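Take a look at the structure below.
Just one protein chain is left out here, and the rest sit where they should.
On to subunit A.
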Amino acid sequence: MRMPSWIRQHLAAVRALLVFTVVCGIAYPLAVWAVAQVPGLNDRANGSIVKTADGRTAGSALIGQAFTDNNGDPLRQYFQSRPSAAGDGYDPTSTSASNLGPEDILDTLPVPGAKDEEDNPDEGRQSLLTQVCERSKAVGELEGVSGARPYCTPDGVGAVLKVFGARAADGSVPKPTRVVSANQGCPAQPFLGTYLGVRVECAKPGEDLAAGLTVPIRGNAPATPKVPADAVTASGSGLDPHISPEYARLQAPRVAKARGVPVAQVLAAIKHNETGRALGFMGEPAVNVLRLNLALDKTHPYRG
């Protein structure tokens, strides 16, 4: 008896899938794995593991780490990695970017005493702009330079006004009736005294400001701030093993002081761990933070 053609077709499909599962799903990855075990390739196939001076596994040269203490504060003797959105920071089981957009500039301020669904204190939500400003201020303070940036307040949040009043034809508010510094929760001192002649208020947590026109204020910070871009932004993977050479050099004096060595030696170590562009034009110059810190631990151990 002949089977109907649609059944024959599906049987062929089942058999084809099984064949390709064996070929592409088992034989192929095993073959790649087997060849990758040859010396020279195997350390890379196995995660480019690096060790400390005393031979302990310190991690992977390709996977960034946090060099912070239990409170999340930077350890002064170590170069710091970029901000990370992977879990609580540099968690390979939860890799992620922040995914916050370029106009994510309004915070949700925490309401004192309020609880969220899980009965934890309300923490509000920081916009990407405020995260950038806060990081810039913190890095500036740690490294002893100005952390000022465009669109940031001196106290390290996004400099954004909510302007209330009648709208003109182009959408602007020429004669505001009320102006609020949206990301500065009371009792903070607003970064601007007045805006178009109206006194700027601090924001009351929990108040709905949606009706106001959102006006970010550029301020007079330089377009190229002292704290480099990579120091204030999270990477794509949350595991970025590198920082820019500029950010590394910014950290050199602090690390040198903590370790009690001349800055020149630390700068030399940076140079040694810096990779230029591949073939001269691919990618960007970068400094591997884990390798740099391991090298310093070897040559200039920290005697805290």
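In the analysis below, a contact is a pair of C-beta atoms (placed from the backbone, for glycine too) under 8 Å apart; a residue touches a chain by one contact, two chains touch by 3 or more; residues count from 1.
By our rule, contacts and distances are computed from a predicted model.
Peer 1: Can you pick, from "Potassium-transporting ATPase potassium-binding subunit", "Cysteine desulfurase family protein", "Alpha-ketoacid dehydrogenase subunit beta" or "Competence protein ComEC", the UniProt protein name of the chain not displayed?
Peer 2: When "Potassium-transporting ATPase potassium-binding subunit", "Cysteine desulfurase family protein", "Alpha-ketoacid dehydrogenase subunit beta" or "Competence protein ComEC" are compared with UniProt, the left-out chain turns out to be "Potassium-transporting ATPase potassium-binding subunit".
Peer 1: Which listed residue (A:Leu41, A:Ala114 or A:Ala268) would be found touching the missing chain in the intact complex?
Peer 2: Looking across A:Leu41, A:Ala114 or A:Ala268, the contact with the absent chain belongs to A:Leu41.
Peer 1: Given that one chain is not shown, which residue among A:Pro102, A:Pro187 or A:Gly304 touches it?
Peer 2: Per the contact definition at the top, the residue touching the missing chain is A:Pro102.
Peer 1: Where does subunit A touch the missing chain, residue by residue?
Peer 2: For subunit A, the residues touching the absent chain are 6, 8-17, 19-21, 23-26, 28-29, 31-33, 35-36, 41, 44-49, 52, 56-60, 62-70, 75, 78, 82, 86, 90-106, 128-129, 132-133, 149-152, 158, 216, 218, 223-225, 228-230, 232-244, 275, 277-284, 286, 290, 293-294, 297.
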